[in-house]
Structures are given as C-alpha cells and as structure tokens.
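Have a look at the structure below, then the notes.
Only one protein chain is missing from this complex, and each of the others stays in its spot.
On to chain A.
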Amino acid sequence: MTERPLLSVRNLEKHYPITEGVLSRRVGAARAVDGISFDIARGETLGLVGESGCGKSTAASSLIRLEEPTGGRVLFDDGRGEGLRDVTRFDEADLKAFRRNAQMIFQDPSSSLDPRMTVGSSVAESLMVHGMTDRTRRRKIVENLLEDVGLSADDYDRYPHEFSGGQKQRIGLARALVLNPDLIIADEPVSALDVSVRAEILSLVDRLQEEYGLSMLFISHDMSVVRDVCDRVAVMYLGKIVEIGETEEVFANPQHPYTEALLSAIPTPDPRQRRKGIELTGKVPSPVDPPDGCRFHTRCHRVIQPDEYDLEQSHWRSLLNFRDEVVAGAVDVGKVRESVEAGAADGDAEATPDAAVEREIRADFGLPERLSDAAAERRLGDAFDRLLSGNEDEAAETLAAAFVTPCEESVPEFVDHGDGHRSACFLTARDERALERPANAER
C-alpha cells in the first residue's frame, strides 16, 4: 500500500500479570496479546479472526485503550495534519479527542446499552460528554441517526429492553457513529444475533461504511462472515498473528496450517462439494505458558518431521501428542492396566498384559501397532518399556530426546507471498527457500 494508513499497530502487547500471595508477587504473565502488527488504510476493513481466547478482543480493547497495552505502539492519523501519532502515549485530552475518531461496537447488544437509560440518551451521551450542551440539537442529531440505522425517531424515548437483539445492535451502531469517527472496531458484532438478523446488520454496516468512509477492524471467529465483510484478514493464534493478507487471497490460498484448519470449518452450501474438515488435535495451550517456537506446533496437523524420520503425517502428530502427554505426566498407566485387566478377566487370559496395555495406549493416541519408520519405532518401543515398568520420568526423557519437531526449536519469521499476503510458518518458509535455492540440501 502506497497510501499512508489510518491506523498502524506495531508489536502491540498486552500481558496480564499473574500474582501470588499476600504481597502480590508477580509470578508470571498471561500473554493475551503478544506482539501483533498490522495496518488499516482509510475506508478499509480488516478482519481479525481466531478461535475464542486467542486475544482478539484484548487486542481491540488495548489498541483503543480501554485497557492499557503493556507494550508496542498504536499509531493513528487523526486527520489534523500531524500524521501518525502514538495512541499509547496520549494524555487525557488527547485520548478524549481520540475517542471521537475511534469507536467500538460491542458483541452483546443487550449488555452494551444501559438498561436505565433511554436508548436516545445512551446514543446522545457521547455528544454531551464531548461538550454539546444544546439539548435539542443533541436530540435532533440522534433522532436523525436512529432513522439512518433503520429505527424511528420515536424510539429515542424507549428503553433497551423494548428492542430486539438486532435493533439493539443498530442502536449500538448509532452510538458508535454519533461522533463521526474514522475508525470503528466491531468486536464480534453479529455473533450474538440470529442468523436471519445477521445479514441485515452486516449489510447496514456495509452501507454506513461506504457512506461515511469508515475504516473498520472487524473481529470475528466466523470465517464466513469475514469473507463477506472484510477487505483484508489477519488470522490470530494465541496472541500472535500467523497470517495476514487480502481476504480473497487468504481464502483461496491459505499459507498457514491454522488458517487452513479454520477455513476447512466453513460449511459449504453445495452438498456434493465437500471440503475435507481438518480436526485439530492436542490441547489448546494456555497463554500463560505458550509453546516454544511456533505456537501452533502443539496442534498443527502439518507439524514438520525432523529429517531422520519418515513417518505418515498423522502418526507423527499422534506421536507428538503422546510425547507431550507423557512429559506432562498425564498418561496414567495404572488406570489403563486396570481396564485392560478388567476386560481380560472375561475369558481369554493375556500372556503378556504389558503388550495389551501398550496396544491400548497406542490406540488411545491414534498410534499404529508399529510405526513405519524403524528408528522411530525402536525409540517409541523403548519409551513404552520404561513407561510400563513404572519409570515415567525416564520414559518422558526418552520421548523428549527422540522426537523433536523443528517447529518448536525456533520462531518462524513472516514470509511474504506477494501483495501483502504474509504468513509465519516453517513450511512456507522452507518452500520459498527451496524455490530460491533449488540445490539447497534441506532434506
């Protein structure tokens, strides 16, 4: 983009301290947003997607300073000819002026309107706060605006509970608009609404955006909504952006496995054309202790195998899941043994109960009876021997030493795929390098 952006977020961080004890000693931090960067141009809509808990909403409230970000910069051009200024360093007066330029639509229309205020005064409140002392003028402006968002001027004196969810979201939209901002952050604006109402609100948003030249940051977990609304999309996973680019490009040609998984979850209208659903295995890691290296490697279906092995991809995934569980001490051999013995008591006496237990555990984790790679199988067998003989720590050590993915060893850098489409994954990084230097002995 040659044009100067309206909003430019650089390495935005929001860490929540975790404290312990009477003296509130800081023992760690939940890294809800851990260094994200993106730009939004004037009139553009950027989608921010990711599963719940990945830090989308925290990112929104930190960049608009509902919460104080703990790091990074948020540069905003308020159109006064001073260029981009850092929102995180704004003092109160600057911040108040910034509020006129950046507003927000909330997820839950029911709780975002004060139940004890008429909706008119809720919308007009911003006008009053910013010094419009003329009551009749406020009222006129709000009445006009209410009509603009598809309600009637008479609704000014009604209370929120007298409206439906969709109508309340229209009011929320009016409130966000009333100060005539340049940027609107929409935090899952339609996820609390019925599907039928959703389309109406989205098209209203679209119309208003066009009419008033708004920029938007559109937060959603719903890829299909994002496809309809956004010009560009940023995919967020566990506090970091993993892929960003033009919506069409990202949807047609996802570069990050996580994006791929999200896209595979969109239902397609054509029943014959079935996209293969990608099921993510492994636990969702906590932002308090995010995984090393690429944060997605604990759940990635395309997690990279080291050069020494040549396994089926799903087996490699299962193997890593198994390793993580053993290292976490979450594999209870005793319990499995009990259940195996209970099953064996029915009749056929097992010659080697250990073998049955191993088979059971392998089945649980989706591991085959024998891995196709001999070296891997030997090490896995080794680990099983130790695990079954009660040496869980040794088993964990063996597994941790034997099976290591390159994904967890270092953090992937962003790779540019052209037109601002970037992603952070070793797979694409490797492909690009392979293209550049075909002779490179990667394997």
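Assume contacts are C-beta pairs under 8 Å (C-beta built on N, C-alpha and C of every residue); 3 or more make two chains touch, one makes a residue touch a chain; residues count from 1.
As a convention for this text, contacts and distances are computed from a predicted model.
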Missing subunit (named according to UniProt) among the choices "Binding-protein-dependent transporters inner membrane component", "Glutaconate CoA-transferase subunit B", "Hydrogenase MvhADGHdrABC CoB-CoM heterodisulfide reductase subunit B" or "D-lactate dehydrogenase (cytochrome)": "Binding-protein-dependent transporters inner membrane component"
Chain not shown: contacting residue from A:R4, A:R25, A:R89 or A:K140: A:K140
Hidden-chain contact residue, picked from the options A:S8, A:T45 or A:S126: A:S126
Residue among A:R26, A:K96 or A:K283 that touches the chain left out of view: A:K96
Residue in contact with the excluded chain [from A:S112, A:Q167, A:T298 or A:S318]: A:S112
For chain A, the residues touching the chain missing from this view: 61, 64, 66, 95-97, 99-100, 103-104, 106-108, 110-117, 122, 125-133, 135, 137, 140-141, 144-145, 157, 159-161, 175, 177-180, 212
